[in-house]
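Beneath this line is the structure, given in structure tokens, with notes to follow.
Removed: one protein chain of the complex. Kept in place: all other protein chains.
Going by the order they are written in, the chains are A, B and C; count residues from 1 in each one.
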Amino acid sequence: MGNIFGEIFRVATFGESHGPAIGCVIDGCPAGLALEAADFAADMARRAPGNSTYASPRKEPDTVEILSGTFGGVTTGAPIALLIHNRDRRPDDYDNLARVLRPGHGDFTYMAKYGIRDHRGGGRASARETAARAAAGVVAKKILAQLKIEIAARVAAIGHIEIARGEDFAQNKAAAALIEDCMAAGDSIGSAIICEICGLPPGIGVPVFDKLSADLAKALMSIGGAAGIEFGAGFAAATRRASENNDGFIWQGGEICKTANNAGGIMAGISDGAKIRIKLGFKPPSSIAATQNTATTDGQNTEIAIKGRHDPVIAPRACVVAEAMAAIVLVNHIFRGLSDTMDKVKAAIANFPPYAKQ
Amino acid sequence: MGNIFGEIFRVATFGESHGPAIGCVIDGCPAGLALEAADFAADMARRAPGNSTYASPRKEPDTVEILSGTFGGVTTGAPIALLIHNRDRRPDDYDNLARVLRPGHGDFTYMAKYGIRDHRGGGRASARETAARAAAGVVAKKILAQLKIEIAARVAAIGHIEIARGEDFAQNKAAAALIEDCMAAGDSIGSAIICEICGLPPGIGVPVFDKLSADLAKALMSIGGAAGIEFGAGFAAATRRASENNDGFIWQGGEICKTANNAGGIMAGISDGAKIRIKLGFKPPSSIAATQNTATTDGQNTEIAIKGRHDPVIAPRACVVAEAMAAIVLVNHIFRGLSDTMDKVKAAIANFPPYAKQ
Amino acid sequence: MGNIFGEIFRVATFGESHGPAIGCVIDGCPAGLALEAADFAADMARRAPGNSTYASPRKEPDTVEILSGTFGGVTTGAPIALLIHNRDRRPDDYDNLARVLRPGHGDFTYMAKYGIRDHRGGGRASARETAARAAAGVVAKKILAQLKIEIAARVAAIGHIEIARGEDFAQNKAAAALIEDCMAAGDSIGSAIICEICGLPPGIGVPVFDKLSADLAKALMSIGGAAGIEFGAGFAAATRRASENNDGFIWQGGEICKTANNAGGIMAGISDGAKIRIKLGFKPPSSIAATQNTATTDGQNTEIAIKGRHDPVIAPRACVVAEAMAAIVLVNHIFRGLSDTMDKVKAAIANFPPYAKQ
Partner (left out) sequence: MGNIFGEIFRVATFGESHGPAIGCVIDGCPAGLALEAADFAADMARRAPGNSTYASPRKEPDTVEILSGTFGGVTTGAPIALLIHNRDRRPDDYDNLARVLRPGHGDFTYMAKYGIRDHRGGGRASARETAARAAAGVVAKKILAQLKIEIAARVAAIGHIEIARGEDFAQNKAAAALIEDCMAAGDSIGSAIICEICGLPPGIGVPVFDKLSADLAKALMSIGGAAGIEFGAGFAAATRRASENNDGFIWQGGEICKTANNAGGIMAGISDGAKIRIKLGFKPPSSIAATQNTATTDGQNTEIAIKGRHDPVIAPRACVVAEAMAAIVLVNHIFRGLSDTMDKVKAAIANFPPYAKQ
């Protein structure tokens, strides 16, 4: 349950870390979007393991196969099925985990919920699940690109080390040293990303329950390891006075502008046209090589040193996943907004292609 | 759009700040729950304005009328309509706002989205909307109470002043002084709450998109003014190593226990049986009496000093709303979990009352 | 559960036959639609009891009160709450039904499901529930009217007596005699309606599961007493050859036309621009004055002669309800279609009012 996301542009994902394949079905993509397998390469490479000193050495080409929904390189409005085969499976790495509850992991909660779990590499709870999100995000971002909307996430912090805008965390000596120190110790480190959205027109979002901020919060907090999220000034706003925190308005050159952006581009749940700014904090990856005390499913206390191939830090590979989730939320809210007013509806119907009017 | 919340236990809310009434329709409440109008009094009073030195002086009795869904003081499974009349309406207080865009408010974004807005006291964007949430939350909390699950939110901070567990913010001299200082200056102050859930069994929640944490994040971030949210160790976890952050397991007295609770009671999106701990930060209320620069909808730059009756701080009245939203999420996840395994389904069917088997 | 209908334009209804009020909340209505209480009068009168020799004599003015969602007589995009008070309640008429299971009614199934029922006039299972549908339908039909789409339902048969297009069933001597004969015998009679939709452009609907025909079938079969539904040639098509049943195409005067309309205006789940034609059959109303054998909830076999005020035939008052349900489905499918193609999306965004672009 809970593997389908979105209201109009909907994504159903499937697949376990060491099963034959993972993938997704996208329902509600408009017809007429150019889409081919090569479109996925760049984002899949950003997320793929094996591409960095500071990531799991598992080697997955993560080639995306389009099984349906396009004709002649263009989407048809039919559901788009995307398939990614798991090539570098090593389920035997996990034989010693069948009975052990890994600290920090979903092993215990999956057992409590389902009475059964696929222990091979975390099964469905593995970060490998996010490859399907990234693939779906490529389609969402292609739609947004046509509307001149851009999303970019970047590593904002490795542990206590902040990474400046435009800086590569791997080139930041303190950050690199921190990660290497953790790796040497068989440990891992927490991290944070900043995700920014530019070009979104004002008026996108929904009041009350489905606020744009609320839906983005759900989408981003659903990424494994997410521990906290802030919009705009975030928790800093919780310490301020309104006289310093309120974003005012001013007319300049015939256009209305905000005098500040503490709201982070969303006011009362609806975009205001300014840049949307979100910070997302991740706990350190739970799988570490160092020995930890823990318990088994059958009543024993034990020690575990986790084998397998794991990331020392979440943020670097999570950037593309965060972009994907944000993109899916934005596409949904844009589509939901098409019937916001009678004027919009009437203009849309009048814009139907001539063929459809006959 | 976006005024309906939940999957199985669903709440549709309606109503503007200065319209005749606000309320909600609850669909999916089980039959057999004792429910009468008096059940709402305590929580409605916690949220109501006019009950504190540090809250809006608007006087609303917030009496909840049950229009449907009960028979003989017990729910029947039919939708429960709850109605709260707006008694202390003063729409004329807002005449000067018809053309002015209040800084920090949804005036601009509502106009951008809908091309029209009910400017009287914020209309649908008013905090008055949360009275309907609180009413729905009473029903959700009554269900949880029968399952021995408790939710409690408390003020955690007023500006930079932290409020200890068990402490009344209004009795904290520094916090009270800070609020009073803001009120005297025609200003307002940011704040934070902590919401804790006890008694939830492990196994409640859903992996991947609808993680319990993700759904709680959406629910709580949908409360007006919310700027950030953390689960468990939250952003602090983003600075830690796994060796200090991982929650281990240990068998004690025949029961499995966690050795820490940095995860805040949710692992991989599913409850682990430990206390769920959430921190929610609020910006300062946007409506302040002090003069601010801003713009009008028709191209003028202007000044505004906002009249009307407003809160100097969000957290105190938001506690009951946060509890309500969390309760609605929990009821949904508990109900969704009833079909988690074939064993649960078969046992449930076997437990159908004899009458239904004939 | 199951009291909320629709995907984008959503309607939540509530209320029992002899409770204080019934009504609905409409979420997703576009802003900018003129709407006032007087708009509801005509359709509410068509559905109301007490207006015909051949309907229940219960006298309900069925005045609709708008509690929210409009400002200055125009919708704002906020949820529209509509309230209808039950004026002519006579719950005591039903005291003898607390333990008796009325033949043909939901008494037994409600007890099996919920273990409790509001026996006063059928409670939630009463046809009175449809007043809320009719009220919501008025809003949906106002939206469709602006798009030049018309829905009209008419009585097609009273028992075996067919009513011609344009004929008033009450003026058809055979039909009137049949109803009067049933009424005199303390009995009731089955009936049918035909619902037609004109002006719907081609291209509205969805393939596979949410076909326009499938969604209309659900909507109309959800009306109490519905026993069967046909689209276009319906069951007659099930006896034909394709050579006589296929609707061909032909270009005439620069427009593409169908050479027949056996499909009833829907091909492969999507509108083709021709008139949509639906036939809906209703069983005879279950509540009759004649004595029937039946059982009690506590193990007795008994006789019952049902008091209260009841209709001798469903079709006449169901026409407006069928129109309402069809209208809600159409509005949803039209809104869902606004993102069918990238061209539509891009044109819609370009059509956003200038204000929203700033």
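The rule we apply is simple: a contact is a pair of C-beta atoms (placed from the backbone, for glycine too) under 8 Å apart; a residue touches a chain by one contact, two chains touch by 3 or more.
This structure is a prediction, so every number in the text was calculated from the model and none was measured.
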Hidden partner chain, touching residue among A:15, A:103, A:207 or A:316: A:15
Absent-chain contact - pick from C:49, C:77, C:137 or C:205: C:205
Sites on subunit C contacted by the missing partner chain, in the whole complex: 1-5, 13, 101, 103-106, 108-110, 112-115, 124-125, 129, 157, 159-160, 182, 185, 187-192, 201-211, 213-215, 217-219, 221-222, 224, 226-235, 237-243, 245-251, 254, 256, 259, 262-263, 266-273, 281-288, 290, 292-295, 299-301, 336-337, 340-341, 343
Subunit A residues touching the omitted chain (full complex): 1-4, 8, 10, 12-16, 19-23, 25, 27-28, 31-32, 65, 67-69, 71, 74, 76-81, 83, 110-118, 123-124, 297, 353, 355-356
Missing-partner contacts on subunit B, residue numbers: 7-9, 28, 30-33, 77-78, 143, 146-147, 201-203, 207, 255-257, 273, 334-336, 338-349, 351-353, 356-358
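Assume only the chains that are shown with their structure count from here on.
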Rigid-body rotation angle, subunit C and subunit B, from Cα fit (steps of 5°): 180
Most widely separated chain from subunit C, with each centre as the mean of CA atoms: A
Centre distance in Å when subunit A and subunit C are each reduced to the mean of their C-alpha atoms: 42
Centre-to-centre distance between subunit C and subunit B (centres being mean Cα positions), rounded to whole Å: 36
Separation of mean Cα positions, subunit B and subunit A [Å, integer]: 25
Multi-chain contact residues (two or more partners), subunit C: 8, 28, 31-32, 77-78, 353, 356
